[in-house]
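The complex appears here without one of its protein chains, the remainder shown in place.
First chain written, first letter: the chains are A, B and C, and each begins at residue 1.
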Amino acid sequence: AGTSARADEGVAKGDTSGKKIAFSNSYAGNSFRQVMIKSFEKIAAEAQKDGEIAGSTVVSSNNSVTEQAAQIQNLVLQGYDAITVLAGSDTALNGAIKDACEAGVVVVAFASGVTEPCAYVVDYNLDSYAKAELDFIAGKLGDKPANILEIRGMAGDGFDKRLHEGVEKAMADHPNYKSVGEVYGQWTATVAQKEVSGILPSLPDVDAVLTQGGDGYGAAQAFKAAGRDLPIIVMGNRQDELELWKQQHEASGYETFSLGATPSVSQVAFWVAQQILAGKDVPKFVEVPLLQIHQDDLDAWLETVPEGGVVNADYSQELVAKIIDANAGKTPLPAIPAPN
Amino acid sequence: MADIAAPRPSRSLAVPLRRWTGVGLPALALLIMLAVIFWIRPAAMSYFGFTLLFKLAIPLVFAALAQMLVVMLGDIDLANGAFVGLITCVSAVYLADQPLVAVAIYVLLIACYGGVGLLIHMRQLPSIVVTLGLSFIWLGLAVMILPAPGGHAPAWLTAFTGWRPPLLPLPLWLAAAAALAAHFVVSRSAIGAVLRGAGANPRAVERSGWSVLAIRVSVYAASGFLGVLAGLLLTGLTTSGDANIAPAYTLLGVGAVILGGGAFTGGIVSPVGTVIGAMTLALAGSLLSFLEVPPTWQIGSQGFILFLVLAGRVLLGDKPS
Amino acid sequence: MTTRRLALPAPWTYGFIFALAMWIATTAYAGFGSAGATLSSAIVFGAFSVVVGTGQMFVIASGPGNIDLSIPSVLTLSAYVSMTAMGGRDDLVLVGLLAALAVGAAAGLLNFLAITLLKLPPIIATLAWSLVFQSFAFNFGGEATLKPPLLLSQFAVWRVAGIQVMPLAVIVVTLAAAVALRRSVWGRQLLAVGQSEPAAIFAGIPVRRVRLAAYILCGTMAGLAAFLLAGFTGGAALNMGDAYLLESIAVVVLGGTSIAGGQANAVGIWGAALFFNLMATMLNTFGIEVGVRLFLTGVLIILIVAAVPRGRTT
Partner (left out) sequence: MTKVLEPARPPSQARDAAHPLVRMRGVGKSYGPVRALEAVDFELAPDEVVGLVGHNGAGKSTLMNILAGVVQRTDGDFLLADSPVVRWSAADAHRRGIRCVFQELSLCANLSPAENTRIVHRNLRGLGWRKRAGALITASLDAIFPGHGIDPHQVVASLSIAERQMVEIARAYTQTGEPIRCVILDEPTSALGHAATEQLLAHIRRSASNGIASILITHRLNEIIAICDRAVVMVDGKIVATRPTQGLSRSALVELTGHIEAPRDRQTKKRVAAGQPLVDHRTGLTQDKPVLASAGEIVGFAGLDGHGQRERLRDVYRSMKRGHTPVAYVAGDRGTEGVFGLWSIADNLTVRSLKTLRRGGLISDEASRALASTWAKKLQVKAPSIDTPILSLSGGNQQKVLFARALASDADVVFLDDPMRGVDVGTKQEVYRMIRSEAEKGRCFVWYTTELEELTNCDRIYVFREGRAVVELEGEAIETGRILEASFGGGNG
């Protein structure tokens, strides 16, 4: 692919000091989203102080897609130049997003698979999410037969479906692995714990648990309560998960792997929007790297996470510009470095 | 005859007041919110602005009217939002390419709603639990039809929802039409009197020779029909289907009915009030984005707006419902 | 002329009967070895539904239209306040419990005030408050899960002779509620108020105080559930209460309490809670596709309400 130096590589310096960027969030009812909002507010405030933008706002709808669509329309009316959107639905906002594009507003949808073609999408590659999970498991268990329990998110949701499809593809590479159960944990520890506890008595030995984030700790609690040994539970970068992992590792050498989105993906979206306004040529799809934590980095990451919080890392304008360039140039994404 | 014609001074005032609070109060709230929005952003006061502000209120208007019919019978429908979601899925999957299949499914679903009315009546079941169970059924069907958001709305539907009619923006035309039609059927027509009577005192209506069973079945079916309209409009606006698109409609619809002067005791509903109530509630969410309330207080402010609007009824000395 | 009628079981037993059926179906499918563990998991998670359900029952019994939709957010808020109050310290566990109960009681009071002073229908008043309570929780450190002290976590899973203590404690709560309904002055008055408010006024019952107590108790129960649930699941999280909105209503009504008020059954809530948990377990175990799973959930709920015999009320 094109590895030659591109004209617009690096941070675009167009003047955006008069521009306003908004964040339309579909739901604020869990700590991940709360951190996501805080991350956005933090970076937007800094950018405003540095004269990069003129203003910003955050609006959250209470898990109501129609309300979010209305809010996007209001943001257009309020004269925002760019709207970053964490969409409550992959498709239901298409009408509102299209209206916004037509009104000349830059729309950057992130952490959601918005299908409206006029929007820029900042997202993870969920196939590689699932592949990383299974690759780790295969690294531990080899290719001998193993029982896998999958904890999914919410029925009818786009993210859930795309990640599950990734799991199915990845599972096809490991024919000896058997999916013994599938429960819906609503990305909520309490629900995951309840659902796993319910199904566990009827399951044979479980060797590994696939998760979607926010559900690993609940699953571990369920295994503990049932008096079973902890299988490999792929964690989702929550502090309580990492803490548990660390304790188990110290007690019995337990090893697992953690990956997931960072709440600060809202900052990526923010800088992408800003860079578009600044005149940078941004591809319609910008893949963001997932944050992966391995045994070696565990302690370092754990240091940085507040008690009960989510692993997070700030994205600077330069880093985001690099991510954009890597996407444009189809080169490997810059990894998020472990703290040291 | 002084004993019969004893004066009761309060009464002559109370009734128009009650009627007024049903429609006037949400209307007043709506105007105040609009005033605030226009004050913050004068540019919103335009054909385009009105369209954007009220576009997404229209499916809610129809969903609220569907809820209103059920509340009119003294029941409540907790499946309303899930049903609208199901309709968007059916529409996004079938309506463009196999319109006849889609219509057949709509008819079947409306019949199912009637069947639920039948079941509730025959077995004297609490509607709140039956419709709670029903909401799982609708959601399950929706997920079976469309496992993840997607599909596409037929072009004619998106063209309709994007249409710019003369004089007033489309949302206002639709809201006015819905309010007038429902007002005529429920509040003015001869059959409307029987329906409201059946909600308040089914025994009396039964004793007058009506079948309350037939009434309940048809009102539930009519509610299903309005739900289909809401789902269709929502599909047109969002150009796609999503099983989880509208769970909020259930409680918003109930709120709109109450805001519009309805009561859970059955028989007391106001279609015009409900339509205005739905638009008020839809706008309350928008108002917050204009006011730039801090994110952690946005949800709470919606609660306070609800209190403010409804507290007006107390100030006007309205009776509790 | 004696009309013989088939002796049907009482309405509140249907939850237990259906729960039993689900249990048998699950264990038959998964092997009988799993029977004990399946049941005990259902009992543990059922206990949380029972606690919130018992509170909801008092409110629903207090008259037509009375319902508390703020339970999930009261639960979340109580958990946050309680975890904050304890700050992870074992010696403050009692303080944490009191804090959770106090937040719940205050929420119940606020709900009731909105209903009486603003003359709002309870469904709207409690919905509006629930939005406000949710905002409170956001501001109370919603960015992290607040951890419970070790002692509380240990209590939540404490077993004596292999039997978990926490559900037993909840069974005691249920029995107390049942006795209160049948044999306490307040319980009788609550059922009277629930049947007819004007009749209760003229029977000399302090209607407002009785109903106020119902709302406060409901909030307090949500606080108690918050305390136990946080201990059991590892802390206070923003979305911990969400699952209990509809479930709290469903277990009450399936448990034999009349949604129209005036009639309540505390023991039946256990049957309904077990039914809900075992139904989810059964459908998960069968491994059916999720759409069908949801569909069957709905069908089973409707089936169980429809199966319960009831006289045509005139």
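Everything below uses one rule, namely that a residue touches a chain if its C-beta (ideal position, glycine included) is under 8 Å from a C-beta of that chain, and two chains touch if they have at least 3 such contacts.
In this text the structure is predicted, and so the values were computed from the model without any measurement.
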| item | value |
| --- | --- |
| Left-out chain, listing which of the shown chains it touches | B, C |
| Contact residue for the chain not shown (choose from B:P149, B:G197 or B:G231) | B:G197 |
| On chain B, residues whose C-beta touches the chain left out of the figure | 1-6, 8, 11, 14-15, 188-191, 193-194, 196-197, 199-201, 203-210, 265-268 |
| Chain C, residues in touch with the chain not shown (by the definition above) | 1-3, 179, 182-185, 188-189, 191-192, 195-196, 198-199, 201-206, 258, 262-263 |
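The working rule: only the chains that are shown with their structure count from here on.
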| item | value |
| --- | --- |
| Chain contact graph, described as a line, ring, star, complete graph or other shape | complete |
| Chain centre separation (chain B, chain C; CA means) in Å | 29 |
| Residue numbers of chain C (touch at least two other chains) | 131, 134, 138, 142, 290-291, 293-294 |
| Where chain A touches two or more other chains, by residue | 28, 34, 62, 155 |
| Complex interface listing, chain C residues touching chain A | 26-27, 29-31, 34-38, 41-42, 44-45, 131, 134, 138, 142-147, 157, 229, 232-235, 237-240, 242-243, 277, 280-281, 284-285, 287, 290-291, 293-294 |
| Touch list for chain B against partner chain C, complex | 78, 119, 123-126, 128-130, 132-145, 147, 203, 251, 254-255, 258, 263-265, 295-304, 306-307, 310-311, 313-314, 318-321 |
| Touching residues (chain side chain A, partner chain B) in the complex | 25, 28, 34, 37, 41, 57-67, 69-71, 73-79, 88-96, 98-99, 115, 154-158, 160-162 |
